[in-house]
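Read through the structure below, which is laid out as structure tokens, and then see the notes.
A protein chain is absent from this complex, but the other protein chains hold their places.
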Amino acid sequence: MNKIPVAILGATGSVGQKFIELLTNHPWFEISELAASERSAGKKYNDATKWVMATNLDSSIAEMEILECKPNLKSKLVFSALDSSVAGEIETDFANNGYFVISNSRNHRFDKDVPLLIPEVNYEHLELIKNKKGAIVTNPNCSTIGMVLALKPLYDAFGIETVNVVTMQAVSGGGYPGVPSLDILGNVVPYISGEEEKMITEPLKILGSFDGNEIKNATIKISAQCNRVPVIDGHLETVQVKFKNKPAKQDIIDIWQKFTSMPQKLSLPSAPENPIHYFSENYLPQPRLNSALGNGMTVSVGRLRECEIFDYKFVVLSHNTIRGAAGGTILAAELLKAQGYLNGIL
Amino acid sequence: MNKIPVAILGATGSVGQKFIELLTNHPWFEISELAASERSAGKKYNDATKWVMATNLDSSIAEMEILECKPNLKSKLVFSALDSSVAGEIETDFANNGYFVISNSRNHRFDKDVPLLIPEVNYEHLELIKNKKGAIVTNPNCSTIGMVLALKPLYDAFGIETVNVVTMQAVSGGGYPGVPSLDILGNVVPYISGEEEKMITEPLKILGSFDGNEIKNATIKISAQCNRVPVIDGHLETVQVKFKNKPAKQDIIDIWQKFTSMPQKLSLPSAPENPIHYFSENYLPQPRLNSALGNGMTVSVGRLRECEIFDYKFVVLSHNTIRGAAGGTILAAELLKAQGYLNGIL
Amino acid sequence: MNKIPVAILGATGSVGQKFIELLTNHPWFEISELAASERSAGKKYNDATKWVMATNLDSSIAEMEILECKPNLKSKLVFSALDSSVAGEIETDFANNGYFVISNSRNHRFDKDVPLLIPEVNYEHLELIKNKKGAIVTNPNCSTIGMVLALKPLYDAFGIETVNVVTMQAVSGGGYPGVPSLDILGNVVPYISGEEEKMITEPLKILGSFDGNEIKNATIKISAQCNRVPVIDGHLETVQVKFKNKPAKQDIIDIWQKFTSMPQKLSLPSAPENPIHYFSENYLPQPRLNSALGNGMTVSVGRLRECEIFDYKFVVLSHNTIRGAAGGTILAAELLKAQGYLNGIL
Partner (left out) sequence: MNKIPVAILGATGSVGQKFIELLTNHPWFEISELAASERSAGKKYNDATKWVMATNLDSSIAEMEILECKPNLKSKLVFSALDSSVAGEIETDFANNGYFVISNSRNHRFDKDVPLLIPEVNYEHLELIKNKKGAIVTNPNCSTIGMVLALKPLYDAFGIETVNVVTMQAVSGGGYPGVPSLDILGNVVPYISGEEEKMITEPLKILGSFDGNEIKNATIKISAQCNRVPVIDGHLETVQVKFKNKPAKQDIIDIWQKFTSMPQKLSLPSAPENPIHYFSENYLPQPRLNSALGNGMTVSVGRLRECEIFDYKFVVLSHNTIRGAAGGTILAAELLKAQGYLNGIL
């Protein structure tokens, strides 16, 4: 099978680099174009980029010339790691010109015709782009994804009324150069701009139901408090839930352990065997030890226990730059491909 | 005025060292005896201790001989930094022999006749030991103190029904050697043994009312989730509160800023001018920047805002080894002295 | 081919865990026995161990019963991760009873009949154990290995008179619980007990020549200064060298890049394609980014430049728990196997 050529918009930043790292040797996709800001365009990738991944940059990528982010690229499937200051217009421009844009940026997340996709959670929202010749599909925010993935099977089984979440988020979520070391070394910053709003609003769309026409938001009361901690990768979150029908503790664990969804059914290349892993050790999951589970695509949960205020509380951990960003976006593209949404551009 | 001689039990550990650091040059107290386990007894302090404070050890202390933790010490005022594995019996033994033991250990915190004291919060609980010739007074847990101090004036003004707290606690709370670096470097551990139970139960006694005879616990529903973060000093906590009577946001800030109590009225040496400091910057307080406020005795609050689930949410920060341990204990001793509780031993 | 059964002595500690992690799914070896101290013996591995690796423990290992470290094990090939307080006697006992012990402990490193082995550097020293029915082979210290591997091809080509090294060593080198977080968070400790002595003496034996009978030490003047830094994995070292015949800079780079040795020739499973990788970027190598190169078995060098005092200076980085400990030991065992040293026990 010929691989599908893909382009990466915003290829020089840290999410762009993670796209490159994860797409190198991908069985279905092949990086054929890299695009970035005017400042970088025309340069060799290696010259325009300070590579900060922990793997070595592939030399064929290093030599590629960076293109401008204009809809004259040959690849019709485009991964966007653009900064939100420019992503809105550029992504629209590409979609209007027949490209499929799978984006990690926040700009179009609440557009009516744009799926806000976690492949295991709301794959049926993809119908929003059925028969389209160009479209945008977005990834939720990195702090939203892990929590909603852990909540999804519980939401379906028991109904959820209230969610209270406090996050301890890794610095890689802030991009590069991002969080200054003087702010975070041996410290915690109890504020991340815009983050709490995203965690309160995004789950409602993601868990919403598609009625064949539009998405009807879920109605869950959510409070979020977001903190930055001196961790490289892995957002850890304490979550408290009030259900519509309170289940037994073991029921929750069973449902998590058995949970699989469309990506697993389709054996998508980036789909982890188990989207959710439950740790019974009371000191797990931990960002440094468990973020990489399932190649960074498995969400870990642990410390499930009854709550004095809500029904249950637990912790959830997800790899913020893989499951919560580039990896999740790639899985979304795989889902589009497997379900035929990309047939028009192949 | 002659200084009051004091002894320190458990002088070689990290809380013991912090006692020594804070009592050096204290205007009222003077370290006259150091006691520790049998293993250390008989040695010079300097030889038995790996000093891990950031100030240099006073040479006169360094030369002192370590005594055994037996109630034959000359100092009748005793600070206890004993490990909870031995503190219970030893502290009882001292109290029964006419000593006043101000303890940082957890063992006697729920004894009926033992005040669980935060000097600004429940100084009237000291009446429990009125006319006693020997007694134990305990400090609450380091994670409890900051939260309860911030809640106290609100509790008095508006009543509190529910408190939800998630902590991000510094490694110094685990003593020395304490938390292994492999556990916490670039990591978060979502579990601290016994900590959540303390945060759920201690506030009820501290905020309880003394009816002239015994303490009647407050009735507040509390949930606590405790995490360890790679911070040296300063426990940061996100707190959500449901009041009996919901106040306006500015009322809360005003009450915090105006709050003073008995230690301030008595101008106790370790009492901070303001027990509570409110930060209006949305990125403060932070452990590294603000823990040392008021010589580590001021508790910082910030990010007060309405909550989608409870009435309000905010963050609170307190220095866990000063306000939350040795400093709080010393302030308690100052209060005892100023209010005449120590007259019998002077 | 049937896999060779191996036993791990000291299986519950952090080096023991790393052995288990690296030997899981090894193509030649298969863990058949785990042994540890009397305290752990008789328990299930999972119950006696706090697993601190970043991968999940294989369930079949988790269920194994821990045996005592006595030479009644069935596996004749034994990996030792024993603490040096007990390793000396136990390893001798095993060797005398017909076992091949590949050890990470320091006790026998300078025994006359014990190879101090870095497989790419001094594989010919294995002749010391030729025709033996039981023997000990040791790994050098983790801080020695990276440096000596980088020096080896230069030593052969140009001769070396003087080496000056300053290390910045990761906390995983101190085992678990090992370095207290209060010692190292946001800090550097300019002292590691015994480390400088090892770095001064071990290279002389490793780079020594085997005359068919015994090893004649190399004569190099070495100074070492060892520091602990808050890094999880990866010892970074600044190295200055005075050669017998000063080469051109490019000659050094060429020699590093072309260097391979017996493990590469034999295609040993753990042998990296390139034992030494040279980074031309002036800000590399860095522990967090580059330690895992070649599955942790490749040593990185960079910043090669002329020195005002010596001939050249550069930095070297090696993964201290893989190349510098368990991985290096496994590579040694593979070498023994491939060269027939284990034929007697198979």
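A, B and C label the chains in the order they appear, each numbered from 1.
One rule holds in what follows: a contact is a pair of C-beta atoms (placed from the backbone, for glycine too) under 8 Å apart; a residue touches a chain by one contact, two chains touch by 3 or more.
On a predicted model such as this, the values are computed, not experimentally measured, just so you know.
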| task | Could you tell which one of C:23, C:48, C:147 or C:222 touches the chain left off the display? | result | C:222
| remark: Out of A:27, A:180 or A:194, the sole contact with the unshown chain comes from A:180
| Option from B:293, B:317 or B:338 whose C-beta touches the chain left out | B:293
| message | For review purposes, identify every residue of chain A that touches the missing chain, sorted by number. | response | 14, 52, 171-172, 174, 176-186, 230-232
| List the chain B residues touching the unshown chain? | 52-54, 56, 185-186, 232, 288-290, 292-293
| field | Interface with the unshown chain - residue positions in chain C | value | 162, 164, 166, 168, 185-191, 200, 221-223, 225, 227, 229-232, 236, 238, 240, 282-289, 302-303, 307-310, 313, 315
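What we mean here is this: only the chains that are shown with their structure count from here on.
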| query | Between chain C and chain B, is it the same set of residue numbers doing the touching on each side, over half shared, or a different set? | reply | same
| query | Farthest from chain C in C-alpha centre terms, which chain would that be? | reply | B
| said: Centroid from C-alpha atoms only, then distance chain A to chain B, rounded to Å. What do you get? | reply: 42
| Whole-Å gap between the CA centroids of chain A and chain C | 39
| task | Pull out every residue in chain A that's touching 2 or more other chains. | result | 185-186, 232, 288-289
